[in-house]
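Of the protein chains in this complex, one is absent; all others appear in place.
Moving on to chain A:
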Amino acid sequence: MSQDFVTLVSKDDKEYEISRSAAMISPTLKAMIEGPFRERKGRIELKQFDSHILEKAVEYLNYNLKYSGVSEDDDEIPEFEIPTEMSLELLLAADYLSI
């Protein structure tokens, strides 16, 4: 596994690869990666989340990485779309990941 990428594993064993810098946005993932755990190898199992929730969380991390560094002068940031039906579960996931 490349050092620049981190793999997140969902409940149904689907794998999502995100850049290390995107994963670092979440304090939870950051602690896992930097801590003395086996997660530092770049594979993080998040078995409590379904794949579609994790997918959305990954999407948000990338979204955050892309737009949080944007300077003030640039135009409006596009809105992050959340499907209504997953908002509750996504909230729990977001709470866990502190994002």
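The definition used in the following text is that contacts are C-beta pairs under 8 Å (C-beta built on N, C-alpha and C of every residue); 3 or more make two chains touch, one makes a residue touch a chain; residues count from 1.
Operating definition for what follows: contacts and distances are computed from a predicted model.
*Asks:* Just by its UniProt name, which of "Exosome complex component RRP4", "Geranylgeranyl transferase type-2 subunit alpha", "DNA repair protein RAD7" or "Gaa1-like protein" is the chain not shown in this complex?
*Replies:* Of the names offered in "Exosome complex component RRP4", "Geranylgeranyl transferase type-2 subunit alpha", "DNA repair protein RAD7" or "Gaa1-like protein", the one UniProt assigns to the missing chain is "DNA repair protein RAD7".
*Asks:* Extract the touching residues of chain A with respect to the undisplayed chain.
*Replies:* Contact residues on chain A toward the absent chain are 34-36, 57, 60, 63-64, 67-68, 70, 72-73, 77, 80, 82, 84-92, 94-95, 97, 99.
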